[in-house]
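Supplied in structure tokens, the structure appears directly below.
Take a look at chain A:
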Amino acid sequence: MDIAIKDGKIVKKVNESNAKIIDASGLTVMAGGVDIHSHIAGSEVNLGRMIRPDDHVKDVVKKTALTRSGTGYSIPSTYVTGYRYSKMGYTTVMNPSMAAMKAKHAHEELNDIPLIDKASFTLLGDWWFALENIAKGDLEECARLIAWMIRGTRSYAIKIVNPGGLESWGFGRNVHSLDDEVPNFCLTPRDIITGMAKVNTMLNMPHTIHLHTNNLGVPGNYKTTIDTMRALESVYQGDKPIGHITHIQFSSFAGDSWAHFKSGAEEIANYLNAHNHMTVDIGQVTFADTTTMTADGPFEFALYELGGHNKWVNSDVETEASGGIIPFHFKKKNAVNAIQWSIGLELSLMIKDPWKWFMTTDHPNGGPFFHYPRVFAWLYSRKAREATLKKCNKKAQKKSLLPTLDREYTLYELAIVTRAGTAKALGLKNKGHLGVGAEADVSIYNINPETTDIAQTYKPVRKAFGNAAYTIKDGEIVVKDAEIVATPPGRTMWLDVQTKEPCRIDEEMKRKFKEYWTIEFDNYPVTDHYIKVPEKITIKASV
Partner candidate 1 sequence: MAEQKLRVTLITGRTIDQGVGKELGKGSDKYFDSVAVCFLDPSDIKKLGLKSGMNVQVTSKYGSVVVKAKKYTHGAIPGMIFMPCGLWANIICSADTDSIGMPTFRGFTVEVEPAPNKPVLTLDELLKQEFGK
Partner candidate 2 sequence: MTKIIKSVVCPICGCLCDDLEVTVENNEIIKMKNGCAVCEAKMVHGYKSEERILEPHIRKDGKLVPVSMDEAINKAAQILTDSKYPLLFGWTSSASETQHVGVELAEELGSALDNCCSVCHGPSVMATQEIGIPTATLGQIRHRADLIVYWACNPWSSHPRHVERYTAFTDGRFEKSEFKDYVQKLKAKASQKKVAATIRRTQVRYQPSRPQSATVEAPPQTLAKAGRKMIVFDVMKTMTAEVADYFVKVEPNRDYEIFGAMRCLVNDQELDVDSVGGIPVDYLKEIADVMVNAEFGAIFFGLGLTQSIGRFRNVELAIALTRDLNRKTKFVVSPMRGHFNVTGANTVFAWQTGYPFALDFSQGYPQYNPGEFTAIDLLRREDNDATLVISADPGAHFPKSALQNMMKYPLITINPDWNAISRLGDVVFPTQWCGIEQAGTAYRMDSVAISLKKVVEAPKGVPTDEEILRRILEKVRTIKAQKTTKENKEPQKEEAPKKRRLKPQEENVKAEGD
């Protein structure tokens, strides 16, 4: 089978006499990888970079005639991020956590990440304007305000992190269940989640709400996670998923304390197998010295309180969000860490439909994104899983369900959980596949699908996934034999959500704005200046 590319798109055929021909026979060809959740840019990410010189010094990247210098490990510098994604055959990455007030920063950084298309999700779950309108029951006005915010921050989706918890954290508190009241706002996390899911539907957003659950990182939290999914059943209209729970591994803990910590993967997987209104990504732990970072400020504080962490960053953002950073070394010999690793894989193997879950490490939280090939190997090779499990903490080995799970992913299934499924969940119609009309983002790996038993020879296959034979971005060869050969900038996708009538921006609103933020209304939105190569996607909302 041949794939024809012209003007950056996949077409039926081209005139072969003057076309450049790549002979991919005996190789694996996939659409360019689409990452649904990876913290690659923004204020939080950069603060993480800034506090970890110890992390950069062990991984330095030299300047070449074509590429810029930089540093790596858990949070690589911007250029290096682009190069490393491209080397793995990834061409699109979602930056899933952007405080609206700091959106300009995120976009400035994204401009410096070459070779991949990208988009950001704005943190809106604890935004005062949204909370007030949800509490009032005025979802339509809430939707209009969110449309304004999505446009104003040049964003792609609604991100909700520990709904209600971030606002509570303003005074050092947190919420612990879906029905705790958020102080000062007369509503509960349940109201926020269902309200936002309805708003998301009203706005016809291409992606669902992107949700980081309450109680993340707390033993026994799988119950909260199931409650959250149950709460969303009422919003489901029976056609397409209406919620995405991100890095669900961190929300699938059972046991009542760290001492009795165990996996809640089975319960979560059973629920997902029986319901169709949710998608999830994993947030797989890869055993690395990494840097955890999230908008969930109270979670990072709890992690800091657990002890042994020398660096703790908290960064509250007025009116909108919070944030926290802690360097963290996931170790095989640590029972909890090893169980977390097992939970991620148990979920991946027990959720039957690969269109419902996607592969992420929640970069850099579970491990840096360039560890993906390791995760692939654990998915397609039982042997690889056993090799790692053998080195894990004995208690964790006993508790792990992995020895009972025989499933081994095929290359097709792997393509679903790394590009086709993610593109579908994100509503990116022209990505994640190689059909006519798709963007010509192609990755070619040096794996012969006909002659290789990938499960048995998992090491060379893993290596091939980390070193693409070719990566093609918009029809241009950018990686050849794992070397960067071109550095196009990549686009930033954003939604222009058009509501039937715009949200009310009158004097009252401007006054309120001045009260709520320390930036003037006129200076708040992200302007075109901040996006080097924009791809505006216009959406017609139904409000």
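On the choice of candidates, all candidates are chains of the complex that A comes from, given by their letters.
The definition used in the following text is that a contact is a pair of C-beta atoms (placed from the backbone, for glycine too) under 8 Å apart; a residue touches a chain by one contact, two chains touch by 3 or more; residues count from 1.
Nothing here was measured: the structure is a model prediction, and the numbers come from that model.
Screening 1 or 2 for touch with chain A: in this complex the touching candidate is 2.
Interface residues of chain A facing candidate 2 in the complex, by the touch rule stated above, are 41, 43, 46-47, 49-53, 56-63, 68-73, 75-79, 84, 101-102, 104-105, 108-109, 112, 170-172, 184, 286-287, 301, 304-305, 310-319, 325-326, 370-371, 373-374, 384, 387-388, 391, 459, 462-463, 466, 515-523, 527, 529-530.
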